[in-house]
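Mind looking over this structure? Questions follow.
Our next item is chain A:
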Amino acid sequence: QDVTLTIESWRNDDLTIWQDKIIPAFEAEHPGIKLNFTPSAPAEYNAVLNSKLDAGSAGDIITCRPFDASLALFEAGHLADITDLEGMANFSAVAKSGWSTDDASVQYCVPMASVIHGFIYNKDAFEELGIEEPKTEAEFFAALDKIKEDGSYIPMAMGTNDQWEAATMGYNNIGPNYWKGEEGRLALLAGDQKLTDEAWVAPYRQLAKWGAYLGDGYEAQTYPDSQNIFTLGRAAIYPTGSWEISGFNGLADFEMGAFYPPVQNAGDTCYISDHTDIGIGMNANTPNPDAAKTFLNWVGSSEFATIFANALPGFFPLSSAPVELEDPLAQEFISWRGECESTIRSTYQVLSRGTPNLENDTWNASVAVIKGEETPEDAGKRLQEGLSSWYEPQQ
Partner candidate 1 sequence: MSVARQNNFNTYAAHGALILYTLIALFPVFVIVINSFKTRKAIFREPLALPNSDSFSLIGYETVLKQGDFFLYFQNSMIVTVGSLFFILLFGAMAAFALAEYRFRGNLIMGLYLALGIMIPIRIGTVAILEMMVQTGLVNTLWALILVYTAQGLPLAVFILSEFMRQVSDDLKNAGRIDGLSEYRIFFRLVLPLVRPAMATVAVFNMIPIWNDLWFPLILAPAEEVKTLTLGSQVFIGQFVTDWNAVLSALSLAILPVMALYVVFSRQLIRGITSGAVK
Partner candidate 2 sequence: MTALTLTHIHKSFGEVEVLKDINLTVEDGEFVVFVGPSGCGKSTLLRVIAGLEDATSGTVNIGGDVVNNVPPARRGIAMVFQSYALYPHLSVRGNMALGLKQEKQPKSVIDERVEKAVQMLDLSAYVDRRPSDLSGGQRQRVAIGRAIVRDPKLFLFDEPLSNLDAALRMNTRIEIAELHRTLSASMIYVTHDQTEAMTLADKIVVLRDGQVEQVGSPMELYNNPANQFVAGFLGSPSMNFLKKAPLAMPPNGALGIRPEHLRLVPNGRIRGTVTHVERLGGDTNLLVSTDQQEAVTVRLFGQDSTGVGEAVELDFDDHIAFAFDDKMQRAAV
């Protein structure tokens, strides 16, 4: 008797990859277990999943958002404790941090992938204009100025309509260089630093300068608009994350390169956001716990890591097992792990638990700063006020 495991996910972009590569590979190895990948749109995933879990109709396997969203599910008893899963041994503590309880004692999702932030650029354009990959802030803005002056390319493709672009690809992309990655993030968590500190306001100050380099009407530009502008070759630089790689490879007919967020001064240590983004766990109420565990163990294996990483260049496996990547752009991104210090997005762990929600506020503040509607200082102050209103270590 076959059991069928249903997988809940927001990764509807990955539907074909699951159907064509991952599922056949698993099913070939584990006869008797069938997989059914049922993604929903990212924006609705949380609402849909919560409803289904509350009602008991959710699938056996659940793709986990990092940190609080999943923690809440675990605490509500929806995600099974899988601390003892053998495959768990393949992951580092940092990798696991996205899906363990605050005291790290219990693990409820297998880390699956992380994404690295950075900037993708149009190599042809850079060559045409004679620009080098910028290493420092100054070079970065010099490059932008040059592109702007030339006028044949929009310097940077980003819009503020969807809001999260500004926060995720802007603030959290360049921010770690200022708050020194994990050091600053943990200090903020502990209440030792405040969002009004220079380390946290400085990235806003950078963002405030970006507005001038974005395309006309960027205020109404959506994320897909940005993607299209860049892949149609109309923009030179695209602040982004590694997850775009697989999509862009098919769309862009020019060569792409990538650079990590420029540091303040030459020689500074660079910090990158290597964000634990996707985990995968087990519905506590699944009728097929054994099959589910079998599957999760397989997700922890290096075999899965290889399939996944190459099927989706840009989603980097978190397992400690070494993985050979074929895509040059993906190789570029992952190579930064050696050069720079890694951290995760500052707002994801713990800080977005209360009301007002720091993540939402950060979106909002990043947009406001880019548009020049709020000064970086005011933004910092507003966020700090919001955070301290409910987060005890900051009070």
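Heads up, the rule we're going with is that a residue touches a chain if its C-beta (ideal position, glycine included) is under 8 Å from a C-beta of that chain, and two chains touch if they have at least 3 such contacts; residues count from 1.
Keep in mind how these were chosen: all candidates are chains of the complex that A comes from, given by their letters.
Fair warning: this is a prediction, and the values are worked out from it, not measured in the lab.
Asker: Could you work out which candidate touches chain A in the complex, given the options 1 or 2?
Answerer: My answer, from the options 1 or 2, is 1.
Asker: Give the list of chain A residues in touch with candidate 1 in this complex.
Answerer: Chain A residues touching candidate 1: 6, 12-13, 15-16, 36, 38-42, 44, 48, 51-52, 54-57, 223-224, 227-228, 231-232, 247, 251.
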